[in-house]
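In this view, the complex is presented without one of its protein chains, the others remaining in place.
Each chain carries a letter (A, B and C) given by its place in the written order, and its residues are counted from 1.
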Amino acid sequence: MAVNFDVNNIRKDFPSLHQSIYGKPLVYLDNAATSQKPKVVIGAISEYYSTINSNVHRGVHYLSQKATDAFEDARNHICQYLNARYSHEIIITKGATDAINLVANSFGKKFLKKGDEVIISALEHHANIVPWQMICIEKQAKLRIIPVNDSGELRLAELESMMNERTRIISVTHISNSLGVILPVKEIIKMAHNKGIPVMIDGAQGIVHKKVDVKDLDCDFYCFSSHKFYGPMGVGILYGKEEILNEIPPYQTGGEMIKTVTFEKTTFNDLPFKFETGTPNVADMIGFDKALHYIESIGMENIEAYEKELFNYASERLVTIPGITVYGDKCERIGVISFNLKGIHPYDAGTIIDKLGIALRTGNHCAQPVMDRFNIPGTLRASFAFYNTKGEADVLMGAIHKVQEMLG
Amino acid sequence: MAVNFDVNNIRKDFPSLHQSIYGKPLVYLDNAATSQKPKVVIGAISEYYSTINSNVHRGVHYLSQKATDAFEDARNHICQYLNARYSHEIIITKGATDAINLVANSFGKKFLKKGDEVIISALEHHANIVPWQMICIEKQAKLRIIPVNDSGELRLAELESMMNERTRIISVTHISNSLGVILPVKEIIKMAHNKGIPVMIDGAQGIVHKKVDVKDLDCDFYCFSSHKFYGPMGVGILYGKEEILNEIPPYQTGGEMIKTVTFEKTTFNDLPFKFETGTPNVADMIGFDKALHYIESIGMENIEAYEKELFNYASERLVTIPGITVYGDKCERIGVISFNLKGIHPYDAGTIIDKLGIALRTGNHCAQPVMDRFNIPGTLRASFAFYNTKGEADVLMGAIHKVQEMLG
Amino acid sequence: MSIQEQAQKIIDEFAIFEDWMDKYNYLIEMGKSLPVIDEKYKTDQYLISGCQSKVWLSAEMQDGVIVFKADSDAVITKGIVNLLIRVLSNQRPDDILNSNLNFIDQVGLKEHLSPTRSNGLVSMIKQMKLYALVFKTKMEVNG
Partner (left out) sequence: MSIQEQAQKIIDEFAIFEDWMDKYNYLIEMGKSLPVIDEKYKTDQYLISGCQSKVWLSAEMQDGVIVFKADSDAVITKGIVNLLIRVLSNQRPDDILNSNLNFIDQVGLKEHLSPTRSNGLVSMIKQMKLYALVFKTKMEVNG
């Protein structure tokens, strides 16, 4: 067990974990979809709305100034956490999907021309596929896919030959949400930068399980959602290098993001405001700030160590089940175990497992091309957070036995 | 005083109203920027995160089903409140600005061609100007402005002659956020529909002060933000007629909004999901649902009656101040009183008023063209909600006297 | 038997189960034992897309009643499909159009018919009523 890490104490910080489902204690294994929230986060939102609640950046009045300061403190905190150079490299969005749409659109408008190419991987979430498909259709550019081998591993050698002088950007996930596979993002970034190609990382799952240092990674964009990282829904983060953010045009337009407006001509504000329009989600940013503080108080290195141990425990036991197929099991993985049971439709298995008080997800996990790659309708996905226990992994084991008994 | 309406009781429902600023009781008159929240809303968010918190539309598991049902109940509630025909005519966005960007983009992509025209009014917030400017530039269309006369009233006669066979859409605000002027939206819609032109209403301020019935208005789009209407930040609503929503293409893309994805081709989901991608902001939707219930429990007709009385009281007193100019004072107005004091810069006045515990806003209120129209750098804007009192209007009077004493 | 009588029969069958597991075992039995559609109908044309589990549905008019056949790739879904077929197949278009399917609620399977559950059942019911409407219209036009 990791030092300084007592999972039973930690569980006390999460009110939602302590409930019964169909009379059985909840086992929450749908963390890759969204995480539960520590009470400091929930409390911070209530407190915000009960005290300094205001619109920001606008008023000369006291509350507005307080809210603005809290909002910008949160931005600074994220900047430090990611080890970005400037806080204006941190753009607030409504989620990872919003962030990817922003980049696909703004980068695409500026840099994509007919015949150009964009590269993504075969392990992407729909959020990192469809926006690129759409902008490629609009610009008559070509979307190319880094393939995976049968064990779910990216074929990096092919990437090398795919990159050419028409490649404008590469966008890949840090950790696959459907299989838990960790991608060699640092290597991909190096390979791409050698040819002068910028790289965006979809960190929706990556930020949750890895300490992320954007300077060390040297990625050009990195994005994620607060709600999967113990923070509230409704907030996402886009990190972008200043140089590139300055070069690409704004995405959404309206208040805040402008300098001057006449009916003839509008000039845009500086970073980060150029990419942030409308009233920002101050309450949830303050909530997310608290989530980051909470993570730091436990220590991401402790979280990583414990999660690895838990993941290995669960994986090693699951593979012993007769008739189980675990996808991507030859790869370095974390957080997610994606599997099927021989002769049993994942939807059926999920229905029974649900009745046993376990929250896990079945289906294609918004990654249909991954399912198509393995020629399956979907999988059962158990996804773990640092508040899950080995005991819960055992409960899952028992549930799978029950499923096989009933459906096998 | 309106029947069944006791403002002192109502104030008890709003925790943030009971605090001191610089040792003086807070007088919150920045409601047009964002409203305060009743405790039922704050409580609902906490409860959500402490119980059914999950991702929606995806899992087969119990919590996910509960969260999905609560989310869709909220959508149905909004549908009923607005008297829309179908709940799939209610699209969830992150705010009014997001909603207008969606329409400008999707409608613009489908219907705007070179030489076409879009009409907005001279009283718009930047959020209902810049997105139209941008899409008009992209499509080489022309943005035309319904002018206002010196008292801030829209010149409807000019609209009649501005509409022609190249006019594709008209987008106007329901109530001006900078002056409080109520626009004759029903008349505008009728005039436009006579020529077959669809109309979007920016209801960010309108929904707060008027009972809105989209069937009665017969608008093609109506949008607003939760946070100005006593709900949480991070959620906005776009109502659109089914026929037109079906015709225009999706805006953002990613998970949820798709039916099938392959690397070659993606097909989109039905309404409302076609326009909703990424993990939705379930917590804040549930909070907003509670805000609507709260409003209904008081009764919008009671709120309208009380607000009118309070507004008249405040207006009548303010105009007696020597050297004051109230903008739009010849027009039908509600909620907002926008003014300047002779020889005093609004920023200076705002600084002093703030020190007296009053939260009001100075500046151009994200409506620079309105300021340019009146040839002023900005105004002082006192904006009232139904939890404000005549006593607070008196405190504002006193503060203005103090400002004139110090700065006059 | 009328729709009402069929539904009551199913409610009675389920009444004997003490817990959810027995109920689901019975559903699974029903799903497994009954081949309900010809293989030739298991094509995209007859597919009702429910994202997580697939449902195929065919309908034919025979002597004034509609004969539905259906199948699913998930066995629990198939079990429920079978309940719906037992109740709605061999009924007249008008009766199908006017039917309510409360029995699903009464046997404790309501959650499977939530419009947000992506198992194809809700779409299947919609499709069955649509068939009823089409056949009814045809009958009126022809006769």
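To be clear about the criterion, a contact is a pair of C-beta atoms (placed from the backbone, for glycine too) under 8 Å apart; a residue touches a chain by one contact, two chains touch by 3 or more.
For clarity, every value in this text was computed on a predicted model and none was experimentally measured.
Visitor: In the full assembly, spell out which visible chains the left-out chain is touching.
Guide: Touched by the chain not displayed, across the whole complex: A, B.
Visitor: Hey, which of A:V60, A:I78, A:V103 or A:I201 is the one touching the hidden chain?
Guide: Final answer for the missing-chain contact: A:V60.
Visitor: Pick out which of B:P25, B:P184 or B:P377 touches the chain that's been left out of the picture.
Guide: B:P377
Visitor: Could you please point out the subunit A residues that touch the chain left off the display?
Guide: Within subunit A, the residues that touch the unshown chain are 56-57, 60, 65, 68-69, 72, 259.
Visitor: If the missing chain were put back, which residues of subunit B would it touch?
Guide: Touching the missing chain: residues 22, 345-348, 351-352, 355, 362-364, 377-378, 406-407.
Here is the rule we use: only the chains that are shown with their structure count from here on.
Visitor: Just list the two chains that share the greatest number of C-beta contact pairs.
Guide: A-B
Visitor: So the centre of each chain is just the mean of its C-alpha atoms; given that, what is the distance between subunit A and subunit C in Å?
Guide: Once rounded, the distance between the two centres reads 39 Å.
Visitor: Let me have the rounded angstrom distance from the C-alpha centre of subunit B over to the C-alpha centre of subunit C, please.
Guide: One centre to the other, that is 46 Å.
Visitor: Just how far, in Å, is the C-alpha centre of subunit B from the one of subunit A?
Guide: 31
Visitor: If you look at subunit B, which of its residues touch at least two other chains?
Guide: Residue numbers touching two or more other chains: 60.
Visitor: Which subunit C residues reach two or more other chains?
Guide: Answer for subunit C, listing residues that touch two or more other chains: 52, 118-119.
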